[in-house]
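The complex appears here without one of its protein chains, the remainder shown in place.
Up next, subunit A:
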Amino acid sequence: MSSRSEFLERLEKWGYNLTKAVLELEEPVMEIPARTLSNTIWDEKAKMLKLGPEKMHRRFLDMKEARRFMQTVLMLRLIVEAIREDVYPTIRDLYYNGKHTIVFKDPLGRAHRENTWDEQDESNAVIEDIEVATNVLREEMGVSADVKGKIVGPIVVRSQGYELDASKFGETALSLPVNVDALEIVKVEAAYVLVVEKDAIFQRLVREKFWSQENAILVTAKGMPDRATRRFIRRLNEEYKLPVYVLTDGDPYGWYIYSVYKSGSIKLSYESERLATPEAKFLGLTATDIDAYKISDNYVIAATDRDVKRAQELLRYPWFQKSEWTKEINLFLKKKKKVEIEALSTHGLKFLHDYLRDKIRNKKFID
């Protein structure tokens, strides 16, 4: 593995090339692989999303790009400085470090004020741009993000010399660290990994000791998973061959979250090879479940226009174009009904356990 100083060199080189163009009186242009749907390639064989060959050119002298150009250069400097000073900022630190007001006095003497960036989305986006343009991952830069992931189950890890047994957290859970690659997995005795979309369901399953009954590792990332959580699940699957099952709400947003664990995301398709778990299976909830498990109407929610639109988008994604999924999505579009995981309480609070066992034992999942 390359050291941080080698990554620094790569980042500095990129910045130097831009400067060199300026010194030679040529317009500085950043070549950045496009992180767009059209440049996301579905690798059928690897079963994951990969970044295509399309490149966008961010020019300083383009009315629409000038601001982003400035933001990118600013972020590059923040990262380069962090590495030089040997500090490990979070993406939020970088947002605050770089946020200030540019005051420009024009030749007519009027002052124009503009913030370098307003929302963290803007600074996050240029970090990702720099990652793809320089081929240095955020983790390699030593830049971290909030990690939402936590686990419970028969697994022992070592962090900064301390051994932590994830089965001994009672009603709480072990929070995943920023850099899960630095986490040493000491011992795993689990039969499978169960990823739960929602924290509330995760906590219920912990309290009800579902994991110990099943000898499973429970994981949640509270919604859309962060990179660390996805990487950790990938390691469990790749290094310990543990089957991975995903449980989400029965709507297009839940289904997309599953696809992110399994195949990667559009925005971070360049990271799929590190983060995706192509072997992950989808347990539910599916559109079919509503009838198959006789979920009472009281638990069924009418789909909104936004849900319908999202479902139609999913239909167009190549990685959803397998018969099981098109069947589910079309059923959803036809009935315009969705269910949350909580809907399984239709048959009593314990029914969730029965449901999960039924799905796993009888292989009633979608691959």
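Keep in mind that, in the parts below, a contact is a pair of C-beta atoms (placed from the backbone, for glycine too) under 8 Å apart; a residue touches a chain by one contact, two chains touch by 3 or more; residues count from 1.
Heads up, the rule we're going with is that contacts and distances are computed from a predicted model.
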The complex's invisible chain, by UniProt name, from "Nickel import system ATP-binding protein NikD", "Type 2 DNA topoisomerase 6 subunit B", "Protein-export membrane protein SecF" or "Methyltransferase": "Type 2 DNA topoisomerase 6 subunit B"
Residue, one of A:6, A:31, A:114 or A:367, that touches the chain absent here: A:114
Hidden partner chain, touching residue among A:61, A:224, A:292 or A:349: A:61
From A:6, A:54 or A:81, residue that would touch the chain that is not displayed: A:81
Touch list for subunit A against the chain that is not drawn: 11-12, 15-16, 18-19, 22-23, 25-27, 60-61, 63, 66-67, 69-70, 73-74, 76-77, 80-81, 102, 104, 106-108, 110, 112-114, 116
